[in-house]
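A single protein chain has been removed from this complex, and every other one stays in its place.
Moving on, here comes chain A:
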Amino acid sequence: MLQVSIYRYNPETDSAPYMQEFQVDTQGRDLMVLNVLELIKQQDSSMAYRRSCREGVCGSDGMNINGTNGLACVTPLSDVVKSNKLVLRPLPGLPVVRDLVVDMGIFYKQYERIQPYLQNDTTPPAIERLQSPEERDKLDGLYECILCACCSTACPSFWWNPDKFVGPAGLLQAYRFLADSRDTAARERLAELEDPFSVFRCRGIMNCVAVCPKGLNPTRAIGKIRELLLENAT
């Protein structure tokens, strides 16, 4: 029997959060953490968590798994369980709505702040805008972000200044548009980011890189933005 300890909090009935213990019979299978949660929900239907695609592309089920942020649906027990113990907590640093469900509001707000859409003030051609494979390659490692918030909620700078520091997820997307040969708003985008907080609160701790379930590298993208900001300033 796997010992599972889960953060519980329902604001309607609980004065404070607590950890609840469950025993789960995995029948020796190397289940995903999400499968364990599904088994627990059969025992206790009041357990709340988000989930959708169950294959690591929708970004719903980011949570803190034995101390590290990750997606429950693509984290096998064999990767995280030691001494037969699994501890699940909500993503750190965001307000808890209930159990493993956090309020993602400020995370989305930082994403919206970087104007996450292509801006091009020229009239589009009758067909697609052309882009060479080399130019398109520059978007690899950037556009794949699934907005799961594993990175930003693992970032001490984001914990301290979630309202002023864009955070690794938002900055990765900021660079995704800066790097796009079709985007013509680079100057305006950089102007929005040049204050001491938006980008420069990044201390290069690289927790974001360590936890990204898609293997992306926000720290590198932030470095590129810094270079562009410095180039712009000189």
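One rule holds in what follows: a residue touches a chain if its C-beta (ideal position, glycine included) is under 8 Å from a C-beta of that chain, and two chains touch if they have at least 3 such contacts; residues count from 1.
Basically, contacts and distances are computed from a predicted model.
Asker: Pick, from "histidine kinase", "Sarcosine oxidase subunit delta", "ABC transporter ATP-binding protein" or "Succinate dehydrogenase flavoprotein subunit", the protein name that UniProt gives for the chain of this complex that is not shown.
Answerer: Looking only at the record, the undisplayed chain corresponds to "Succinate dehydrogenase flavoprotein subunit".
Asker: Specify the residue from the set A:129, A:187 or A:203 that touches the hidden chain.
Answerer: Among A:129, A:187 or A:203, only A:129 touches the chain that is not shown.
Asker: Touch as defined at the start, partner being the missing chain; which of A:147, A:172 or A:193 qualifies?
Answerer: A:147
Asker: List the chain A residues touching the unshown chain?
Answerer: Answer for chain A: residues 10-13, 41-42, 45-60, 74, 76, 97-99, 101, 104, 108, 112, 115-118, 120, 124, 126-133, 135-136, 139, 143-144, 146-147, 177, 180, 182-183 touch the chain left out.
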